[in-house]
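Omission of a single protein chain aside, the complex is shown with its protein chains in their original locations.
By written order: A and B. Residues from 1 in each chain.
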Amino acid sequence: MTPFTLSILALLGLSLMGLPLGLTMIVAAIIYLGAAGQDMSIAAEQVLNGLNGSYVLLAVPLFIFSAGLMNAGSLTDRLLRFCNLLVGRMRGGLGHVNIVQSVIFAGMSGSAIADAAGSGKVQIEMMARGGAYPASYAAALTAVTAVIGPIIPPSIPMVLYALVADASIGYLFLAGVIPGLLMASAQMGINSWMAHRHDFPIAERVPLREVPRLTLEALPALLMPVILLGGIYGGVMTPTEAAAVAAAYAFLIAALFYRSLTLRQTYSAVVDSARSTAAIGMLIAGALAFNYVITSENVPNAVRDLLAGWNLSRLEFLLVVNLILLVLGCLMEGSTILLVVVPVLVPTAQALGVDMVHFGIVVVVNIMIGLVTPPYGLLLFIVAKLSGAPISAVVRHTLPFLAAMLAALMLMTFVPEIVLWLPRRFGYQG
Amino acid sequence: MSLACRLFGWARRRAENLLSLLLVVMFVAFLLQIVTRYVLNAPLSWTAELSTLAWLWGVLWGAALVLRDEEEIRFDVVYGALGDGARRVCDAVTGLAVVAVFGWSLPAMFDYVTFMKVERSAYLGIRFDILYSVWLVFAVAMIVRHAAIAWRAVVGRRA
Partner (left out) sequence: RAQSRRRLRFTAVFSDQDIRADAMRGFQRDLAADFDVELHLNATLFRQGTELVAIQRGNVEMANLSPQDLSRQIPAWSVMASAYLFRDADHMRKVFAGPIGAEFNRMAREQLNVHILGPLYFGTRHVNLRPRTRISTPADMRGLKLRMPPGETWQFLGEALGANPTPVAFAELYTALQSGTVDGQDNPLPTSRTMRFHEVTTQFVLTSHLVAYDLLSVSSRVWDALTPAQRQAVQAAADKAIEESTRRHLAQEEEMMAFFRSQGLEVYAPNQDAFRAEAQRRYLASAQSQSWPAGILDRVAAVR
(Lines give C-alpha, C1' and ligand atoms only; values in the text may rest on other atoms or scores of the structure.)
Protein backbone atom coordinates (compact mmCIF):
# COMPACT_ATOMS: atom_id res chain seq x y z
CA MET A 1 0.00 0.00 0.00
CA THR A 2 1.39 3.43 -0.92
CA PRO A 3 1.61 6.13 1.76
CA PHE A 4 -1.06 8.06 -0.13
CA THR A 5 -3.56 5.18 -0.10
CA LEU A 6 -2.86 4.60 3.57
CA SER A 7 -3.48 8.24 4.31
CA ILE A 8 -6.76 8.33 2.35
CA LEU A 9 -7.95 5.18 4.14
CA ALA A 10 -7.11 6.75 7.51
CA LEU A 11 -8.98 9.91 6.48
CA LEU A 12 -12.12 7.99 5.50
CA GLY A 13 -12.01 5.44 8.31
CA LEU A 14 -11.33 7.83 11.18
CA SER A 15 -13.82 10.45 10.04
CA LEU A 16 -16.58 7.85 9.58
CA MET A 17 -15.81 6.58 13.06
CA GLY A 18 -16.59 10.03 14.42
CA LEU A 19 -13.19 11.63 14.94
CA PRO A 20 -13.49 15.43 14.41
CA LEU A 21 -12.73 16.29 10.77
CA GLY A 22 -9.94 18.80 11.30
CA LEU A 23 -8.08 16.47 13.63
CA THR A 24 -8.65 13.55 11.24
CA MET A 25 -7.01 15.45 8.39
CA ILE A 26 -4.00 16.30 10.56
CA VAL A 27 -3.67 12.66 11.66
CA ALA A 28 -3.96 11.46 8.04
CA ALA A 29 -1.27 13.92 6.97
CA ILE A 30 1.11 12.75 9.71
CA ILE A 31 0.48 9.13 8.72
CA TYR A 32 1.31 10.00 5.10
CA LEU A 33 4.54 11.75 6.10
CA GLY A 34 5.60 8.95 8.42
CA ALA A 35 4.85 6.21 5.90
CA ALA A 36 6.64 8.10 3.11
CA GLY A 37 9.69 8.55 5.33
CA GLN A 38 9.35 12.33 5.26
CA ASP A 39 9.78 14.73 8.15
CA MET A 40 6.56 14.30 10.18
CA SER A 41 6.79 17.85 11.49
CA ILE A 42 5.81 19.11 8.02
CA ALA A 43 2.21 18.66 9.21
CA ALA A 44 2.86 21.16 12.01
CA GLU A 45 4.83 23.41 9.68
CA GLN A 46 1.94 23.60 7.20
CA VAL A 47 -0.67 24.32 9.87
CA LEU A 48 1.43 26.91 11.73
CA ASN A 49 2.71 28.79 8.68
CA GLY A 50 -0.66 28.46 6.98
CA LEU A 51 -2.66 29.94 9.86
CA ASN A 52 0.01 32.57 10.45
CA GLY A 53 0.32 33.51 6.79
CA SER A 54 -3.24 33.96 5.59
CA TYR A 55 -4.33 37.34 6.73
CA VAL A 56 -7.66 37.30 4.88
CA LEU A 57 -8.80 34.30 6.95
CA LEU A 58 -9.13 36.64 9.91
CA ALA A 59 -12.48 37.71 8.47
CA VAL A 60 -13.83 34.33 9.63
CA PRO A 61 -13.56 34.87 13.42
CA LEU A 62 -14.53 38.54 13.10
CA PHE A 63 -17.74 37.83 11.20
CA ILE A 64 -18.63 35.11 13.68
CA PHE A 65 -18.02 37.65 16.44
CA SER A 66 -20.22 40.28 14.80
CA ALA A 67 -23.06 37.76 14.39
CA GLY A 68 -22.70 36.82 18.05
CA LEU A 69 -22.92 40.47 19.11
CA MET A 70 -25.96 41.04 16.89
CA ASN A 71 -27.81 38.18 18.51
CA ALA A 72 -26.76 39.07 22.03
CA GLY A 73 -27.55 42.73 21.45
CA SER A 74 -31.08 42.04 20.12
CA LEU A 75 -30.32 43.50 16.68
CA THR A 76 -31.60 40.24 15.23
CA ASP A 77 -34.90 40.39 17.16
CA ARG A 78 -35.57 43.93 16.03
CA LEU A 79 -34.87 43.11 12.44
CA LEU A 80 -37.29 40.23 12.64
CA ARG A 81 -40.06 42.45 13.97
CA PHE A 82 -39.45 44.97 11.22
CA CYS A 83 -39.65 42.27 8.54
CA ASN A 84 -42.93 41.18 10.03
CA LEU A 85 -44.24 44.67 9.26
CA LEU A 86 -43.24 44.37 5.63
CA VAL A 87 -44.55 40.98 4.65
CA GLY A 88 -46.34 39.53 7.66
CA ARG A 89 -49.81 40.18 6.20
CA MET A 90 -49.35 38.08 3.07
CA ARG A 91 -50.40 34.43 2.97
CA GLY A 92 -47.42 32.47 4.20
CA GLY A 93 -46.25 35.85 5.47
CA LEU A 94 -44.19 34.60 8.38
CA GLY A 95 -42.39 32.40 5.88
CA HIS A 96 -41.61 35.51 3.84
CA VAL A 97 -40.42 37.20 7.04
CA ASN A 98 -38.01 34.35 7.50
CA ILE A 99 -36.70 34.84 3.96
CA VAL A 100 -36.45 38.65 4.06
CA GLN A 101 -34.77 38.51 7.45
CA SER A 102 -32.12 36.24 5.97
CA VAL A 103 -31.57 38.55 3.01
CA ILE A 104 -30.94 41.48 5.36
CA PHE A 105 -28.90 39.40 7.77
CA ALA A 106 -26.94 38.15 4.76
CA GLY A 107 -25.71 41.66 4.19
CA MET A 108 -24.10 41.68 7.59
CA SER A 109 -23.01 38.21 8.39
CA GLY A 110 -20.57 36.12 6.45
CA SER A 111 -21.76 32.78 7.61
CA ALA A 112 -24.78 30.54 7.01
CA ILE A 113 -24.13 28.72 10.26
CA ALA A 114 -24.24 32.06 12.08
CA ASP A 115 -27.61 32.89 10.49
CA ALA A 116 -29.22 29.53 11.20
CA ALA A 117 -27.77 29.06 14.65
CA GLY A 118 -28.10 32.71 15.65
CA SER A 119 -31.52 33.81 14.45
CA GLY A 120 -32.93 30.39 13.62
CA LYS A 121 -34.40 29.69 17.02
CA VAL A 122 -36.39 32.92 17.10
CA GLN A 123 -37.66 32.38 13.56
CA ILE A 124 -38.73 28.81 14.14
CA GLU A 125 -40.52 29.70 17.35
CA MET A 126 -42.34 32.61 15.73
CA MET A 127 -43.55 30.47 12.85
CA ALA A 128 -44.45 27.41 14.85
CA ARG A 129 -46.19 29.30 17.70
CA GLY A 130 -49.71 27.99 18.22
CA GLY A 131 -49.24 25.35 15.55
CA ALA A 132 -49.57 27.90 12.73
CA TYR A 133 -46.85 26.21 10.68
CA PRO A 134 -45.53 22.68 11.15
CA ALA A 135 -42.25 22.90 13.07
CA SER A 136 -40.54 20.87 10.37
CA TYR A 137 -41.58 23.39 7.68
CA ALA A 138 -40.34 26.28 9.81
CA ALA A 139 -37.05 24.46 10.33
CA ALA A 140 -36.66 23.62 6.64
CA LEU A 141 -37.31 27.22 5.64
CA THR A 142 -34.81 28.50 8.20
CA ALA A 143 -32.18 26.18 6.78
CA VAL A 144 -32.71 27.07 3.13
CA THR A 145 -32.89 30.80 3.81
CA ALA A 146 -29.66 30.69 5.81
CA VAL A 147 -27.97 29.53 2.61
CA ILE A 148 -28.40 33.05 1.22
CA GLY A 149 -26.11 34.47 3.94
CA PRO A 150 -22.75 33.79 2.29
CA ILE A 151 -24.02 34.49 -1.24
CA ILE A 152 -24.98 38.10 -0.51
CA PRO A 153 -21.86 39.88 0.84
CA PRO A 154 -20.05 39.77 3.14
CA SER A 155 -19.18 36.12 2.90
CA ILE A 156 -16.70 33.83 4.61
CA PRO A 157 -16.71 31.20 1.81
CA MET A 158 -15.94 33.92 -0.75
CA VAL A 159 -13.01 35.04 1.37
CA LEU A 160 -11.72 31.46 1.40
CA TYR A 161 -12.29 31.17 -2.35
CA ALA A 162 -10.42 34.43 -3.01
CA LEU A 163 -7.55 32.94 -1.07
CA VAL A 164 -7.27 29.79 -3.19
CA ALA A 165 -8.13 31.38 -6.56
CA ASP A 166 -6.36 34.73 -6.00
CA ALA A 167 -9.50 36.56 -7.09
CA SER A 168 -10.57 40.01 -5.95
CA ILE A 169 -12.70 39.81 -2.82
CA GLY A 170 -14.33 43.15 -3.60
CA TYR A 171 -15.66 41.99 -6.98
CA LEU A 172 -16.67 38.58 -5.64
CA PHE A 173 -18.78 40.36 -3.04
CA LEU A 174 -20.49 42.50 -5.67
CA ALA A 175 -21.06 39.48 -7.88
CA GLY A 176 -22.97 37.70 -5.12
CA VAL A 177 -25.71 40.32 -4.76
CA ILE A 178 -27.90 39.43 -7.76
CA PRO A 179 -27.57 35.64 -7.39
CA GLY A 180 -28.50 36.02 -3.71
CA LEU A 181 -31.60 38.03 -4.53
CA LEU A 182 -32.45 35.56 -7.30
CA MET A 183 -32.34 32.67 -4.84
CA ALA A 184 -34.43 34.61 -2.32
CA SER A 185 -37.09 35.29 -4.99
CA ALA A 186 -37.14 31.62 -5.91
CA GLN A 187 -37.66 30.76 -2.26
CA MET A 188 -40.49 33.29 -1.91
CA GLY A 189 -42.18 31.73 -4.92
CA ILE A 190 -42.03 28.27 -3.39
CA ASN A 191 -43.14 29.61 -0.02
CA SER A 192 -46.24 31.27 -1.54
CA TRP A 193 -47.09 28.10 -3.38
CA MET A 194 -46.70 26.00 -0.21
CA ALA A 195 -48.73 28.52 1.79
CA HIS A 196 -51.66 28.27 -0.59
CA ARG A 197 -51.41 24.52 -0.86
CA HIS A 198 -51.29 23.95 2.89
CA ASP A 199 -53.43 26.98 3.72
CA PHE A 200 -50.88 28.53 6.09
CA PRO A 201 -52.27 31.39 8.21
CA ILE A 202 -51.69 35.14 7.99
CA ALA A 203 -49.84 36.97 10.78
CA GLU A 204 -51.71 39.15 13.25
CA ARG A 205 -52.02 42.75 12.14
CA VAL A 206 -49.46 45.06 13.74
CA PRO A 207 -51.26 48.15 15.11
CA LEU A 208 -50.53 51.15 12.87
CA ARG A 209 -49.20 53.25 15.75
CA GLU A 210 -46.52 50.62 16.31
CA VAL A 211 -45.15 51.03 12.78
CA PRO A 212 -42.95 54.13 13.31
CA ARG A 213 -41.47 52.74 16.52
CA LEU A 214 -40.64 49.35 15.05
CA THR A 215 -39.12 50.96 11.96
CA LEU A 216 -37.07 53.42 13.97
CA GLU A 217 -35.81 50.62 16.19
CA ALA A 218 -34.72 48.55 13.23
CA LEU A 219 -33.09 51.47 11.42
CA PRO A 220 -29.59 51.26 12.93
CA ALA A 221 -29.50 47.53 12.21
CA LEU A 222 -30.71 48.14 8.66
CA LEU A 223 -27.93 50.69 8.15
CA MET A 224 -25.20 48.15 8.80
CA PRO A 225 -24.89 46.75 5.26
CA VAL A 226 -24.88 50.32 3.91
CA ILE A 227 -22.05 51.26 6.24
CA LEU A 228 -20.01 48.16 5.44
CA LEU A 229 -20.31 48.38 1.67
CA GLY A 230 -19.90 52.17 1.75
CA GLY A 231 -16.78 51.74 3.85
CA ILE A 232 -15.27 49.14 1.54
CA TYR A 233 -15.98 51.02 -1.68
CA GLY A 234 -15.34 54.43 -0.13
CA GLY A 235 -11.74 53.62 0.66
CA VAL A 236 -12.06 53.46 4.43
CA MET A 237 -11.36 49.77 4.86
CA THR A 238 -10.56 46.54 3.10
CA PRO A 239 -13.16 43.73 3.04
CA THR A 240 -11.23 41.84 5.71
CA GLU A 241 -11.26 44.89 7.94
CA ALA A 242 -14.99 45.30 7.32
CA ALA A 243 -15.53 42.19 9.44
CA ALA A 244 -14.05 44.03 12.42
CA VAL A 245 -16.08 47.15 11.69
CA ALA A 246 -19.27 45.05 11.56
CA ALA A 247 -18.53 43.74 15.03
CA ALA A 248 -17.68 47.21 16.34
CA TYR A 249 -20.88 48.64 14.88
CA ALA A 250 -23.06 45.85 16.29
CA PHE A 251 -21.46 46.42 19.67
CA LEU A 252 -21.95 50.19 19.63
CA ILE A 253 -25.58 50.02 18.48
CA ALA A 254 -26.47 47.34 21.00
CA ALA A 255 -24.68 49.04 23.88
CA LEU A 256 -25.48 52.70 23.22
CA PHE A 257 -28.64 52.78 21.09
CA TYR A 258 -30.57 49.74 22.22
CA ARG A 259 -28.93 49.60 25.65
CA SER A 260 -29.55 45.90 25.53
CA LEU A 261 -26.07 44.55 26.05
CA THR A 262 -24.83 43.83 29.55
CA LEU A 263 -21.21 43.18 30.36
CA ARG A 264 -22.03 39.54 31.03
CA GLN A 265 -23.80 39.16 27.65
CA THR A 266 -20.86 40.79 25.90
CA TYR A 267 -18.45 38.41 27.54
CA SER A 268 -20.55 35.39 26.66
CA ALA A 269 -20.76 36.59 23.02
CA VAL A 270 -16.95 36.81 23.03
CA VAL A 271 -16.59 33.34 24.52
CA ASP A 272 -19.10 31.72 22.17
CA SER A 273 -17.53 33.35 19.12
CA ALA A 274 -14.04 32.34 20.23
CA ARG A 275 -15.19 28.74 20.67
CA SER A 276 -16.82 28.62 17.21
CA THR A 277 -13.68 30.19 15.82
CA ALA A 278 -11.57 27.41 17.31
CA ALA A 279 -13.92 24.74 15.93
CA ILE A 280 -13.95 26.18 12.39
CA GLY A 281 -10.26 27.03 12.64
CA MET A 282 -9.45 23.38 13.31
CA LEU A 283 -11.17 22.48 10.07
CA ILE A 284 -9.00 25.03 8.26
CA ALA A 285 -5.92 23.69 10.07
CA GLY A 286 -6.76 20.17 8.96
CA ALA A 287 -7.25 21.31 5.37
CA LEU A 288 -3.85 23.07 5.49
CA ALA A 289 -2.12 19.90 6.70
CA PHE A 290 -3.86 17.59 4.24
CA ASN A 291 -3.27 20.02 1.41
CA TYR A 292 0.41 19.12 1.67
CA VAL A 293 -0.41 15.46 1.01
CA ILE A 294 -2.48 16.38 -2.03
CA THR A 295 0.25 18.68 -3.40
CA SER A 296 3.13 16.39 -2.62
CA GLU A 297 1.38 13.60 -4.52
CA ASN A 298 0.79 15.96 -7.45
CA VAL A 299 -2.95 15.23 -7.27
CA PRO A 300 -3.96 18.65 -8.66
CA ASN A 301 -1.89 18.00 -11.79
CA ALA A 302 -3.40 14.54 -12.19
CA VAL A 303 -6.97 15.87 -11.89
CA ARG A 304 -6.13 18.72 -14.22
CA ASP A 305 -4.69 16.29 -16.76
CA LEU A 306 -7.73 14.04 -16.38
CA LEU A 307 -10.12 16.94 -16.95
CA ALA A 308 -7.94 18.16 -19.80
CA GLY A 309 -8.06 14.66 -21.31
CA TRP A 310 -11.85 14.83 -21.45
CA ASN A 311 -11.52 17.91 -23.66
CA LEU A 312 -14.49 19.57 -22.03
CA SER A 313 -15.92 22.74 -23.44
CA ARG A 314 -16.38 25.60 -21.01
CA LEU A 315 -20.05 24.76 -20.40
CA GLU A 316 -19.40 21.04 -20.01
CA PHE A 317 -16.65 21.82 -17.53
CA LEU A 318 -18.94 24.03 -15.46
CA LEU A 319 -21.60 21.35 -15.50
CA VAL A 320 -19.09 18.73 -14.36
CA VAL A 321 -17.92 21.09 -11.61
CA ASN A 322 -21.54 21.57 -10.49
CA LEU A 323 -21.99 17.80 -10.33
CA ILE A 324 -18.70 17.18 -8.50
CA LEU A 325 -19.38 19.91 -5.95
CA LEU A 326 -23.00 18.93 -5.34
CA VAL A 327 -21.96 15.33 -4.69
CA LEU A 328 -19.04 16.40 -2.50
CA GLY A 329 -21.28 18.96 -0.79
CA CYS A 330 -23.41 16.08 0.48
CA LEU A 331 -20.33 14.41 1.90
CA MET A 332 -17.93 17.14 2.94
CA GLU A 333 -17.94 20.39 4.83
CA GLY A 334 -17.91 23.61 2.81
CA SER A 335 -14.58 25.03 3.97
CA THR A 336 -12.91 21.70 3.28
CA ILE A 337 -14.21 21.70 -0.27
CA LEU A 338 -13.04 25.26 -0.76
CA LEU A 339 -9.59 24.67 0.63
CA VAL A 340 -8.90 21.21 -0.78
CA VAL A 341 -11.02 20.55 -3.86
CA VAL A 342 -11.43 23.98 -5.46
CA PRO A 343 -7.66 24.63 -5.87
CA VAL A 344 -7.64 21.55 -8.11
CA LEU A 345 -10.39 22.97 -10.34
CA VAL A 346 -9.10 26.52 -10.63
CA PRO A 347 -6.26 25.90 -13.15
CA THR A 348 -8.60 24.12 -15.58
CA ALA A 349 -11.19 26.86 -15.21
CA GLN A 350 -8.48 29.43 -15.98
CA ALA A 351 -7.27 27.47 -18.99
CA LEU A 352 -10.81 27.32 -20.37
CA GLY A 353 -11.18 31.06 -19.94
CA VAL A 354 -13.82 30.83 -17.22
CA ASP A 355 -14.00 34.12 -15.37
CA MET A 356 -12.59 33.66 -11.85
CA VAL A 357 -15.29 35.81 -10.25
CA HIS A 358 -18.08 33.95 -12.06
CA PHE A 359 -16.46 30.65 -11.15
CA GLY A 360 -16.24 31.75 -7.52
CA ILE A 361 -19.96 32.47 -7.34
CA VAL A 362 -20.84 29.14 -8.99
CA VAL A 363 -18.57 27.35 -6.51
CA VAL A 364 -19.91 29.17 -3.46
CA VAL A 365 -23.57 28.69 -4.42
CA ASN A 366 -22.87 25.00 -4.99
CA ILE A 367 -21.25 24.63 -1.61
CA MET A 368 -24.05 26.53 0.11
CA ILE A 369 -26.65 24.26 -1.46
CA GLY A 370 -24.53 21.39 -0.15
CA LEU A 371 -25.25 22.67 3.37
CA VAL A 372 -28.92 21.70 3.00
CA THR A 373 -28.52 18.60 0.84
CA PRO A 374 -29.08 15.30 2.62
CA PRO A 375 -27.41 13.23 3.98
CA TYR A 376 -24.68 15.57 5.24
CA GLY A 377 -26.32 18.98 5.37
CA LEU A 378 -24.82 20.74 8.36
CA LEU A 379 -27.68 23.27 8.39
CA LEU A 380 -30.27 20.49 8.41
CA PHE A 381 -28.74 19.09 11.60
CA ILE A 382 -28.68 22.54 13.20
CA VAL A 383 -32.33 23.40 12.47
CA ALA A 384 -33.55 19.93 13.39
CA LYS A 385 -31.80 20.35 16.74
CA LEU A 386 -33.30 23.85 17.23
CA SER A 387 -36.88 22.87 16.29
CA GLY A 388 -37.05 19.42 17.76
CA ALA A 389 -38.58 18.17 14.48
CA PRO A 390 -37.41 14.81 13.10
CA ILE A 391 -34.70 15.19 10.46
CA SER A 392 -36.69 13.18 7.90
CA ALA A 393 -39.63 15.62 8.07
CA VAL A 394 -37.28 18.58 7.73
CA VAL A 395 -35.64 17.00 4.70
CA ARG A 396 -39.02 16.38 3.04
CA HIS A 397 -39.93 20.06 3.34
CA THR A 398 -36.59 21.25 1.95
CA LEU A 399 -37.00 19.27 -1.30
CA PRO A 400 -39.13 21.78 -3.27
CA PHE A 401 -36.80 24.61 -2.16
CA LEU A 402 -33.81 22.54 -3.17
CA ALA A 403 -35.28 22.08 -6.66
CA ALA A 404 -35.82 25.85 -7.03
CA MET A 405 -32.30 26.63 -5.83
CA LEU A 406 -30.80 24.13 -8.25
CA ALA A 407 -32.72 25.78 -11.08
CA ALA A 408 -31.31 29.15 -9.98
CA LEU A 409 -27.82 27.63 -9.86
CA MET A 410 -28.12 26.35 -13.43
CA LEU A 411 -29.30 29.76 -14.59
CA MET A 412 -26.31 31.57 -13.07
CA THR A 413 -23.92 28.90 -14.30
CA PHE A 414 -24.95 29.22 -17.93
CA VAL A 415 -25.73 32.94 -17.98
CA PRO A 416 -22.56 34.51 -16.49
CA GLU A 417 -24.00 37.99 -17.14
CA ILE A 418 -26.36 37.51 -14.16
CA VAL A 419 -23.31 37.22 -11.93
CA LEU A 420 -20.96 39.67 -13.65
CA TRP A 421 -23.34 42.49 -14.46
CA LEU A 422 -22.99 44.29 -11.11
CA PRO A 423 -19.19 43.98 -10.74
CA ARG A 424 -18.81 45.32 -14.28
CA ARG A 425 -20.88 48.36 -13.35
CA PHE A 426 -18.21 48.98 -10.70
CA GLY A 427 -15.31 48.66 -13.10
CA TYR A 428 -14.60 44.93 -13.19
CA GLN A 429 -12.96 44.09 -16.52
CA GLY A 430 -13.47 40.30 -16.56
CA MET B 1 -16.44 17.24 44.03
CA SER B 2 -12.85 16.20 44.40
CA LEU B 3 -10.02 18.70 44.53
CA ALA B 4 -8.64 17.38 41.22
CA CYS B 5 -11.98 17.97 39.54
CA ARG B 6 -12.23 21.51 40.90
CA LEU B 7 -8.68 22.26 39.86
CA PHE B 8 -9.41 20.91 36.39
CA GLY B 9 -12.53 23.05 36.07
CA TRP B 10 -10.62 26.12 37.28
CA ALA B 11 -7.82 25.54 34.73
CA ARG B 12 -10.32 25.07 31.97
CA ARG B 13 -12.02 28.38 32.75
CA ARG B 14 -8.66 30.18 32.72
CA ALA B 15 -7.91 28.59 29.35
CA GLU B 16 -11.26 29.93 28.18
CA ASN B 17 -10.39 33.41 29.50
CA LEU B 18 -7.19 33.41 27.48
CA LEU B 19 -9.03 32.26 24.36
CA SER B 20 -11.52 35.13 24.72
CA LEU B 21 -8.68 37.56 25.29
CA LEU B 22 -7.08 36.44 22.03
CA LEU B 23 -10.29 37.22 20.09
CA VAL B 24 -10.53 40.65 21.73
CA VAL B 25 -6.86 41.37 20.91
CA MET B 26 -7.48 40.46 17.27
CA PHE B 27 -10.55 42.68 17.15
CA VAL B 28 -8.87 45.69 18.77
CA ALA B 29 -5.77 45.34 16.56
CA PHE B 30 -7.99 45.50 13.49
CA LEU B 31 -9.78 48.62 14.68
CA LEU B 32 -6.45 50.29 15.51
CA GLN B 33 -5.23 49.49 12.03
CA ILE B 34 -8.23 51.13 10.35
CA VAL B 35 -8.21 54.18 12.60
CA THR B 36 -4.47 54.85 12.33
CA ARG B 37 -4.54 54.54 8.56
CA TYR B 38 -7.77 56.28 7.65
CA VAL B 39 -8.18 58.84 10.42
CA LEU B 40 -4.56 59.59 11.37
CA ASN B 41 -2.89 58.79 8.01
CA ALA B 42 -0.15 57.06 9.99
CA PRO B 43 -0.64 53.34 9.36
CA LEU B 44 0.63 50.93 11.97
CA SER B 45 2.28 47.83 10.63
CA TRP B 46 2.46 45.55 13.66
CA THR B 47 -1.33 45.26 14.01
CA ALA B 48 -1.65 42.74 11.18
CA GLU B 49 1.05 40.57 12.74
CA LEU B 50 -0.53 40.74 16.17
CA SER B 51 -3.95 39.73 14.86
CA THR B 52 -2.69 36.77 12.83
CA LEU B 53 -0.75 35.55 15.85
CA ALA B 54 -3.88 35.85 18.00
CA TRP B 55 -5.78 33.82 15.41
CA LEU B 56 -3.08 31.13 15.24
CA TRP B 57 -2.93 30.82 19.01
CA GLY B 58 -6.71 31.03 19.37
CA VAL B 59 -7.36 28.10 17.04
CA LEU B 60 -4.78 25.71 18.51
CA TRP B 61 -5.18 26.79 22.13
CA GLY B 62 -8.96 26.64 21.87
CA ALA B 63 -8.96 23.25 20.17
CA ALA B 64 -6.48 21.88 22.70
CA LEU B 65 -7.86 23.15 25.98
CA VAL B 66 -11.28 24.75 25.60
CA LEU B 67 -13.48 22.96 23.05
CA ARG B 68 -15.69 20.17 24.31
CA ASP B 69 -16.14 17.00 22.29
CA GLU B 70 -19.69 17.97 21.26
CA GLU B 71 -18.55 21.33 19.88
CA GLU B 72 -16.19 19.84 17.36
CA ILE B 73 -17.22 19.50 13.73
CA ARG B 74 -17.45 15.88 12.71
CA PHE B 75 -19.03 13.69 10.08
CA ASP B 76 -21.54 11.87 12.24
CA VAL B 77 -23.95 10.36 9.74
CA VAL B 78 -22.59 6.87 10.36
CA TYR B 79 -21.29 7.37 13.88
CA GLY B 80 -24.57 8.99 14.99
CA ALA B 81 -26.56 6.01 13.76
CA LEU B 82 -24.50 3.45 15.67
CA GLY B 83 -25.52 1.71 18.87
CA ASP B 84 -23.71 2.21 22.17
CA GLY B 85 -21.40 -0.78 21.81
CA ALA B 86 -20.32 0.04 18.27
CA ARG B 87 -19.64 3.64 19.30
CA ARG B 88 -17.37 2.46 22.07
CA VAL B 89 -15.40 0.43 19.54
CA CYS B 90 -15.11 3.53 17.31
CA ASP B 91 -14.02 5.71 20.25
CA ALA B 92 -11.40 3.18 21.26
CA VAL B 93 -10.02 2.92 17.72
CA THR B 94 -9.97 6.67 16.97
CA GLY B 95 -8.68 7.51 20.45
CA LEU B 96 -5.80 5.07 20.18
CA ALA B 97 -5.03 6.21 16.63
CA VAL B 98 -4.67 9.82 17.78
CA VAL B 99 -2.50 8.82 20.74
CA ALA B 100 -0.29 6.66 18.54
CA VAL B 101 0.11 9.15 15.69
CA PHE B 102 0.70 12.20 17.88
CA GLY B 103 2.97 10.24 20.20
CA TRP B 104 4.97 8.87 17.28
CA SER B 105 5.42 12.32 15.71
CA LEU B 106 6.03 14.27 18.93
CA PRO B 107 9.86 14.11 18.75
CA ALA B 108 9.79 15.42 15.16
CA MET B 109 7.34 18.16 16.12
CA PHE B 110 9.53 19.16 19.05
CA ASP B 111 12.54 19.26 16.74
CA TYR B 112 10.73 21.57 14.29
CA VAL B 113 9.41 23.96 16.92
CA THR B 114 12.84 24.34 18.55
CA PHE B 115 14.50 24.69 15.13
CA MET B 116 12.35 27.75 14.50
CA LYS B 117 14.45 29.75 16.99
CA VAL B 118 16.47 30.84 13.93
CA GLU B 119 13.69 33.19 12.81
CA ARG B 120 11.86 36.06 14.45
CA SER B 121 8.52 37.64 13.65
CA ALA B 122 8.80 40.65 11.37
CA TYR B 123 7.54 43.46 13.62
CA LEU B 124 7.30 42.29 17.18
CA GLY B 125 10.61 40.44 16.89
CA ILE B 126 9.34 37.42 18.85
CA ARG B 127 11.27 34.20 18.27
CA PHE B 128 9.27 31.69 16.26
CA ASP B 129 10.07 28.78 18.57
CA ILE B 130 8.12 30.64 21.25
CA LEU B 131 5.26 31.55 18.90
CA TYR B 132 4.98 28.03 17.53
CA SER B 133 5.26 26.28 20.90
CA VAL B 134 1.45 26.35 20.97
CA TRP B 135 1.64 23.34 18.61
CA LEU B 136 3.30 21.31 21.36
CA VAL B 137 0.54 22.33 23.77
CA PHE B 138 -1.96 21.17 21.16
CA ALA B 139 -0.16 17.87 20.47
CA VAL B 140 0.19 16.95 24.15
CA ALA B 141 -3.42 17.92 24.85
CA MET B 142 -4.58 15.71 21.96
CA ILE B 143 -2.62 12.77 23.37
CA VAL B 144 -4.05 13.23 26.85
CA ARG B 145 -7.64 13.86 25.73
CA HIS B 146 -7.75 10.95 23.34
CA ALA B 147 -6.07 8.60 25.79
CA ALA B 148 -8.94 9.47 28.15
CA ILE B 149 -11.53 8.89 25.42
CA ALA B 150 -10.03 5.50 24.56
CA TRP B 151 -9.82 4.58 28.26
CA ARG B 152 -13.48 5.44 28.88
CA ALA B 153 -14.49 3.46 25.79
CA VAL B 154 -12.56 0.40 26.95
CA VAL B 155 -13.65 0.39 30.59
CA GLY B 156 -17.16 1.41 29.60
CA ARG B 157 -17.64 4.48 31.76
CA ARG B 158 -19.90 7.05 30.11
CA ALA B 159 -18.20 10.25 29.14
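In this section, contacts are C-beta pairs under 8 Å (C-beta built on N, C-alpha and C of every residue); 3 or more make two chains touch, one makes a residue touch a chain.
Treat the numbers as computed from the prediction; the structure is a model and nothing was measured.
Q: Decide which residue listed in B:5, B:42 or B:155 touches the omitted chain of the complex.
A: Only one listed residue reaches the unshown chain, and that is B:42.
Q: In the full complex, which of A:237, A:325 or A:372 touches the chain missing from this view?
A: Touches the omitted chain: A:237.
Q: Quickly run down the residues of chain B that touch the omitted chain.
A: 37-38, 41-43, 45, 48-49, 112, 115-116, 118-120, 122-123
Q: What is the set of chain A residues that contact the non-displayed chain in the whole complex?
A: Within chain A, the residues that touch the unshown chain are 38-39, 41-42, 45, 49-50, 53, 55-56, 162-163, 166-171, 232-240, 291-292, 295-296, 298, 300, 343, 347, 427, 429.
To be clear about the criterion, only the chains that are shown with their structure count from here on.
Q: Any idea which chain B residues touch chain A in the complex?
A: Interface residues on chain B, with respect to chain A: 16, 19-20, 22-24, 26-27, 30-31, 33-34, 38, 48, 51-53, 55-56, 58-63, 66-67, 71-80, 87, 90-91, 93-94, 97-98, 101-102, 104-105, 108-109, 111-113, 131-132, 135, 139, 142.
Q: Considering the complex alone, what residue numbers of chain A touch chain B?
A: 10, 14-23, 27, 30-31, 33-34, 39-41, 43-45, 47-48, 51-55, 57-58, 61-62, 65, 235-237, 241, 243-245, 247-248, 267, 270-271, 273-275, 277-285, 331, 333, 375-376, 378
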